[in-house]
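Presented below is the structure to which this report refers.
Moving on to chain A:
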Amino acid sequence: MPVPPFDFEVVFAMVPDLECRELTKRFGDNLAVGNVSFQVPPGSFFSILGPSGCGKTTIMRMIAGFLAPTSGDILIKGNTVLNVAPNKRPVNMVFQHLALFPMMNIADNIGYGLRRQGMPKAEIKRRVAEVLERIGLPDVAMRRVDELSGGQKQRIAIARCMVLEPDVLLLDEPLGALDLKLREHMKIELKALQADFDTTFVYITHDQSEALVMSDQIAVMNDGRFEQIGTARELYYRPESAFVAGFVGDANRWSGRVERLNGVEVELLSDSGMRIKGSGHGRNLAKGDPAVIYVRPEAIELARTKADLSNPDTMISGRVSSVLFNGADSRILVRADDGGVEIEVALPQTGDCSDMRQGDEVHLGWNANQGNCFQGGGD
Partner candidate 1 sequence: MRTELRLGFFLLLTPLVLWLSLLIIIPHIDMFLVSLRERIGVGKYQLSLANYLTFLEEPLYLWTFLRTALMSIMATLITLVIAFPVSFYIAKMVKGRLQAVLFLLCLVPFWVSELVRTFGWMILLRETGVISNFLQWAGLVSGPVEMLYNDVAIMIGLVYTSMLFMVVPLVTTLESLDDAVIEAGYDLGGSGPSILREIIIPHAMPGIVSGSIVVFMLSLGNYLTPRILGGKDSLWFTELIYSQFIVRFNWELGAAFGFMLLILSSVIVWGMLRLTGQTLEKTMG
Partner candidate 2 sequence: MKQTYRRLPLALSVAAVSMIGLTAGAGADTLRLLTWGGYAPENVVAMFESETGHTVEVTLSNNEEMIAKLRATGGSGFDLAQPSQDRIAGPQAEFGIYKPIDLSKIVASQFIPSMLAATKGNTTVGGEVYGLPHIWGTSGLVLDTVKAGMVHDYTDLCLPELTGKVSYRLKRPTLIGFAFAMGMDPFAAYGDETAYKAIMDKVEAKLIACKPVVKTYWSGGDELLGLLRSGEVTAAMAWDTGGWKLNAENPDITFVAPKSGALGWIDTFALPAKGKADAAAYDWINFVMRPEIAAMITESAGNFTASKGADEFASADLKARYQASFPPAAVDNIKWYPPVPAGLEAIEGGVLDRVKAAK
């Protein structure tokens, strides 16, 4: 897959903090990372999002230096680091389970890297105090690691790296072990820390909401390759591949064959016999091709009578098969009268649809440009 050109306005005349060129890693016959190229401009928050096993951790370990790439190059501030050992790279990593040193207190944990640089003791002490102040934990220096809460440990792990002033900070799903509430909170805090330290963060995760909330740029990765690089908004509204459309955010999916083409507008005859309209957004589609259309639940218009719909391109009638109440994020599942899969529709908590019950008759519709149509997907 051709890698889309990066946003040149941003990087113009600026050396990226991190650049990977056609990075490839094979384990035996197994391709873990295939031909991945990207650039991370200074001071940005870059995420690699993908399901587990997609190769994102392999990329991270290659950048950190724990794995050597099979081919390709890694540059930090424009210089290749392939021959630089992990302990000499200007890159630091926050590990999935943080990997704080349990045998040392907090101050020694944070001071570890500075001690290794041979910095005088007094200077180390000053720097450690400074960074603890900065992360809002000025009093924990003498505590043991297991005396801190999950969120505090998180901040210590970041401080332990940041005190070394790395060019790039790698974060390997560091929020994975936290409970939901703390995770929500830490998302915001991480973003704030990144802004505060003004350091380039490369963040890997399988949790799309973490990536969408925090990142300036997100690379979606699948099966060892980058599917798309873009902002959260681009990925969400203009996915460039079926995988991205399916993986980022929720979407209803219909597969079938292209029945009619009208400019960018596509009409699909689904496998269950429905006629569904979507947009090719410039993708190469021909009549008779197998294709899939993705439609976001919140892009679907919902009404109790057909007449209440605003005359969208695609209209489907059916009955509510279940109501999934979740406050502002409530959904209903609709079984269409002419069969096919259940359709997930966002349920606004205002208006006359808010009291929708199971079994109620409903009418759905959307315009062609809300449906994203991709070639293939016969799976």
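Regarding candidate selection, all candidates are chains of the complex that A comes from, given by their letters.
Note that a contact is a pair of C-beta atoms (placed from the backbone, for glycine too) under 8 Å apart; a residue touches a chain by one contact, two chains touch by 3 or more; residues count from 1.
Predicted model, so just to flag it, every value in this text is computed and none were measured.
Touch with chain A in this complex holds for only one of 1 or 2, which is 1. Of all residues in chain A, those touching candidate 1 in their complex are 64-66, 85-88, 91-93, 95-97, 99-104, 112-113, 116-117, 160-161, 164.
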